[in-house]
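Here the complex is missing one protein chain, while the rest keep their positions.
Per-chain residue numbering starts at 1, and chain names A, B and C are given in the order in which the chains are listed.
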Amino acid sequence: MDLLELARGPVIQIAVYVLLIGSLWRLLGILFLQQKPDFSEPRQAGGLRGALKVIWTRAFTAPVFKKATVYSKVLAYTLHIGLFVTIFFFVPHIVFFTDVFGVSWPGLPNNVIFLVGVITVGVALALLIRRITHPVLRLISNFDDYFSWFVTILPVVTGLIMPIRFGVRFETLLAIHIFSVALLLVWLPFSKLAHTFLVFVSRGTTGAILERRGAKT
Amino acid sequence: MSTSELDVKNAFDMESKRLSIKAPEIRYDKQGDTPDEERVQKAMLHFVKDFGTAAAAYLDSCIHCGMCAEACHYYVATGDPKYTPIWKLEPFKQAYKREASPFAFFYRKFGLKKKVTVEELEEWQHLIYDSCTVCGRCSLICPMGIDIASLVSTARHGMFKAGLVPHELHAVAERAEIDGSPLGVTPKVFEERLEWMEDEHDVEINLNKDKADILVVISSIEIQKYPAAFAATAKVLNAVGESWTYRSDGFEATNFGLLSGNLDWQRDISMRIIDAAVKVGAKMVLLPECGHAYMALRWMGANMYGKPLPFKVRHVSEYLADVLNSGKLKVKKVDKSVTFHDPCQISRRGGATQAPRDILKHLGVDLRELPNGGDYNWCCGGGGGVVTIHRADELRYKVFKLKMDQVEATEAETLLSSCANCRQNFDDCQNHYDWKYTADSLLELVADNLQEEKA
Amino acid sequence: MKTTPTLGQVLQARGVSRRGFLKYCATTASLLALPPTMVPRIAAALENARRPSVIWLSFQECTGCTESLTRSASPTLEGLIFDSISLDYHHTLQAASGEAAEAARHAAMEENMGSYLVLVDGSIPLGNPGFSTIAGISNYDMLMDTVAGAAAVVAIGSCASFGGIPGAYPNPTGAVSVRDLVTDKPIINVPGCPPIPMVITAVLAQFLTFNQLPELDKLGRPKAFFGQTIHDRCYRRPFYEQGLFAESFDDEGARKGWCLYKLGCKGPITYNACATVKWNQGTSFPIESGHPCLGCSEPDFWDGGGFYKPVSTGDFGSGAALAGAAAAGVALGVAAAAVSRRRQAKTIKEG
Partner (left out) sequence: MTSLDRIGVQAEPLYGNVTPILYEVAHALDRLLEQAEPTIIDLASLPFAPGELSQLEGVLGTGEIAAELDALGASHIRETAFPGVWWLEHHNTAGEVVGRYLEITRTPQILMSQDADISAGRARLVDQLEGESPDSTNGAGTSAQT
């Protein structure tokens, strides 16, 4: 079995299993903790409505905090959009998703994806530099932060290298790319990258509680 | 353990421990003589014992973006990264990871998270108590929607069990539990002060009626420092013509059980009011101008009670807005410019932001909102029990400068608030800085400008 | 051992002019993917080169490889191969048969012991020797007997190189490649189904010209031809870069000649020279006629999961396995929460 077969076969399979098991484990391990009823008289309906509201509204910054957070927010949004675009609009990826899920959508030209990928890596570097240099971030950062950064950006880098080649065989590069994705999938549920799904739980929880009080969300 | 046994160990040396944190020149307090190991164990276990889905989701979804620092008055005023709100929970993450997180088994089995030491907890006493007013401003900036303030309250549960509470806060809480008032206001003192105000202001103040629609409570701060609140409340309620009463067996609105982190005391203190209200058949408990009293009874009371309360709970500003809006109470116009300081627990955390604005509209004042005020208002810096902790004074004064700038920017003639604890802090800082603004009571402004029903 | 004439002598005897020889050398340079500046060196080498003896063994094969070679567009077979090599045994092409043919093979082996080339097409069945025999000799025995005195072995086509169709699942004959059996001789794999004829002749030409074997990749293929992917050299590559793909065989993209990646083209992972050398006298190669590359020169291409399946797709196993994984995740999560709650209750009880 060559490297690519290994990557496309057992490695990515195991990674998906780990992702699935780990994510559900973490999610349900949280959701099935005690949920005490709130007996206080609500000011207004909270619950699901409040949860959905905050899941949506917290995507935006309150004007009062804009100035203080604009740099990180712009970088973070660029990173997320960049990852989204490169993952979901690169045609070979779409082909892959179509094969798995059966649905297809239009992609973007490769040079656009390449550019977005380069920007994504650049922004990630800027965020890393900020994490290392900003006193607050340096203090609160731990292994998870740095390793998650590495694991997230690795597939982008291995993807970007593919058209450049550096004299390495395409199969080897593709295999490395898939390995890096597998690493991401395996690491995700056990790290801060789980915020991909936990963000909905934490925002939703706050929304449900505070909206019920009529408090600011 | 007793409050008199002030077990003041010397401030511990942090310099050798953490490079990024400057050693504060403050002492750390311990109650009792529990062995350190056990203190840590208790702090950890009692932090997580009430952990439900909400708290777990919060601690698990933090991405360490550090934005919460920008919302915290302690960080903004000092620039010291240790005041980053989520960092205040750092040692407690270990407890969560080991005890209640989905992968707790692995954390316990393989010791994945560094063990917390008692020295760290002592250090964190400063972060959990001295430099957090539980104002919840950070909860609004967090992109993950984490309610960090609620986590700090939970952390205090652990700290209390471990006997790692600042002495003054522990002392007032213990006094509140034993004597019924954090400031030593016994029922006898309460009654004396009430009667004094009744005479002084020539107003009928109902006390210990058997039946009443409204049970009115008051904070010890008002009793001792702003007793005019007795008269102001009575004037308003009499003017509306309510059936109401104060009760000697349930008058204290403050809840230092909540602030110090003792859940049992919090329940005891809340139950005094609840029992009294049930006894008089109250339809409403009217809370005084006190921020955390609102949080304790309005939003946590029923959960202490274990079922829905058989009465409504309203802050006096909500009540005033209500009777003014419905026309049951009429006020004269007041011709002055006013700015209003929103108490965190009532407005941002409690949801009653609109009420004071309705009242001020009826008074016809020139309301000049604080810049970035309302729900995003800077905390006065004295909430969450911080004002009681003397060693935190210097920091408190430093942080108050934010408040001063904010108030001064409005150029209003009068500063109002609806929380005696805020007003107390304003007074103290006004004194410290020789500042021109005094925080006045919103309730008193209303009471002083009632339209006499009959000429 | 008889002395064979040099190639120069052979050509001279045939009255080929120097110009014709230079032309032949230029073509050889082109074949070997050498720059045209190498022509004088090639000429010098070829003049003195001696015709090697070649024995061609055909096992489990379809004769497609021989067909490919005999249609070689390089200097014609009669003009190059038969002039420059001594094809002493090829049971499809030779006139002799049966014992006479086997006698010719043995004679060639004895005369050129240690210096002859063995060309093999077809895979070797190990399941039962009776699956494929020649003159009553099993393929295995014939191969091992013949390669014993060979200078090198050239495995021609995917069957001889990697097992090919006979070796595809479920491999009923237990077919294996030459490399699986021969371990003590240099082996040059020239895979493809069929291989590009020029590549076969180029390997022979290199052996002939420089008396050496070409540089090989890890799969034993000459790097000169298998060093780059079809995708690397494909004229449709610009469309790939622009994200313009044919979605089906009859859509606008297909008509406009856009990239066939989505139709399962194996170009990106197939190492071969089709895109430049082309087929049918340099006319075209499959992608040029609108069909994706099948990857025929790669190992196990028959079992690669579908000719029309795009290359980036992975295999996630069965739905049942995924559902099982999900169920396991749910169970672990609920159990973890239950344990946590028990521990919390204990803390509360103990106070």
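Assume contacts are C-beta pairs under 8 Å (C-beta built on N, C-alpha and C of every residue); 3 or more make two chains touch, one makes a residue touch a chain.
Treat the numbers as computed from the prediction; the structure is a model and nothing was measured.
For the chain that is not shown, enumerate the shown chains it touches in the whole assembly.
Listed by label, the shown chains it touches are C.
Which of these touches the unseen chain: C:R233, C:K309 or C:R341?
C:R233
Check each of C:T133, C:N211 or C:T276 against the chain that is not shown and name the one that touches it.
The single option touching the absent chain is C:T276.
On chain C, where is the contact patch with the chain that was removed from view?
Residues 15-20, 22-24, 26-27, 29-30, 33, 35-37, 73-76, 78-79, 233-236, 238, 250, 254-257, 275-277, 281-282, 284, 288-290 of chain C touch the chain absent from view.
Keep in mind that, in the parts below, only the chains that are shown with their structure count from here on.
Determine which of the two chain pairs, A-B or A-C, is joined by the larger number of C-beta pairs in contact.
More contacting C-beta pairs are found at A-B.
Any idea how many Å lie between the Cα centroids of chain B and chain C?
80
Determine the centre-to-centre distance between chain A and chain B, using the mean Cα coordinates as centres, and give it in whole Å.
That gives a centre separation of 37 Å.
Would you mind pulling out the distance in Å between where the CA atoms of chain A average out and where those of chain C do?
Inter-chain centre distance comes to 43 Å.
Quick one: which residues in chain C touch 2 or more of the other chains?
Answer for chain C, listing residues that touch two or more other chains: 332-333, 336-337, 340, 344.
Considering chain A alone, which of its residues make contact with at least two other chains?
25-34
With touch defined as at the start, can you tell me which chain C residues reach chain B in the complex?
For chain C paired with chain B, touching residues are 332-333, 336-337, 339-340, 343-344, 347-348.
Provide the residue numbers of chain B that touch chain A in the complex, in ascending order.
Touch list, chain B to chain A: 20-21, 51-54, 56-58, 60-67, 69-71, 75, 79, 81-82, 84, 86-87, 90, 100-103, 139-147, 298-303, 305-309, 312-313, 347-353, 372, 375-376.
Over in the complex, which chain A residues touch chain B? Could you list them?
25-36, 38-41, 43, 54-55, 58, 61-62, 64-65, 68-69, 72-73, 76, 134-142, 144-145, 190, 192, 194-195, 198-199, 201-207, 209-210, 213-217
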